[in-house]
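For reference, the structure is listed below as structure tokens.
Every protein chain but one is kept in place in this view of the complex.
And now, chain A:
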Amino acid sequence: MTRPPFSLTDRIARLLPQIVVAPGFAAILFFVYGFIIWTGYISLTNSKMLPNYSLIGFRPYERLFQMDRWSVALENLFVFGVLFILAAIVIGCLLAVLLDQKIRAEGFIRTIYLYPMAISFIITGTAWKWIMNPSLGLETVVRGWGWESFSFGWTNDSTLAVYALVMAAVWQSAGFVMALFLSALRSVDQDIIKAASLDGASPWKIYIRIILPSMRPVFMSAIVILSHLAIKSFDLVVALTGGGPGYASTLPANFMYEMTFRRNEIGVGAASAMVMLATVAAIMVPYLYSELRGKKHG
């Protein structure tokens, strides 16, 4: 590699890795970064049905934050995000620890817990919407068993619709968190555990004091991935609640779609997309940075 490039073919051969990476990288530059700039620009214009390129400053953002629909979407995202992440992690972690107790048929049970990940949010939403059907769904069945006050028609109740989203999203993702934790549990250093149990620590204590704390990176990954999923959530709302009743269960992604494709408010739609991007970046950039750095040192 010290020999200077002489012929053209030689030079091409040396540059081949760059040449191979170039088209894909160029596509990413254009379709990701170029588009972000484009959307950012449009978010500063008065675009309605078609893009309009004369800048008007931050007025679309002002309008965005004055809209009740947007505050509802943000509030929903907060409630949905927090509950979804918490529940998915608690349930996923619990299932992983339980499955780690030398369970017979572990593989089979794992398959059951994880299959929702293969399904789209549209299917999940459709199925749960049917189960929550107020007249023919689970509510009627359970009331028929004698529990008269049982209520499961969440999708039609403006205060409960968000919780319907949380429930279905947790159903879809808890198995994934379980798989994540299970593989981490199995890579914990066995010698430390043996030493602790020789010292007389109870299995319970070993979990709480040694195993779970050593899994902090996995907790971090799970939180980051789940919050990313939460911010992007779009299909589930479409299929399960349609954002309703009214716009009670709208999330930012649905707000953006509504403004852009249905209400001819491209400028406001672009502004909402930029706010979403900023939120994701605030979570992802420090995470990716520490991951990539950690890799170099490790």
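Just a few scattered comments:
Everything below uses one rule, namely that a residue touches a chain if its C-beta (ideal position, glycine included) is under 8 Å from a C-beta of that chain, and two chains touch if they have at least 3 such contacts; residues count from 1.
Assume contacts and distances are computed from a predicted model.
Per the UniProt record, the absent chain's protein name among "NADH-quinone oxidoreductase subunit F", "Carbohydrate ABC transporter permease", "Xanthine dehydrogenase small subunit" or "Sulfurtransferase complex subunit TusC" is "Carbohydrate ABC transporter permease". Within the complete assembly, A:197 is the residue of A:197, A:214 or A:264 that touches the hidden chain.
Within the complete assembly, residues 13, 16-18, 20-21, 23-25, 27-29, 31-36, 38-39, 42, 51, 91, 94-95, 98-103, 109, 111-124, 126-128, 130-131, 133, 136-138, 140-141, 144, 171, 175-176, 179-180, 183-186, 190, 193-194, 197-198, 203, 206-207, 211, 217-218, 221-222, 225, 228, 231-232, 234-235, 238-239, 242, 252-253, 256-257, 260-261, 266, 269-270, 272-274, 276-277, 280, 284-285, 288, 291-292, 294-295 of chain A touch the chain that is not shown.
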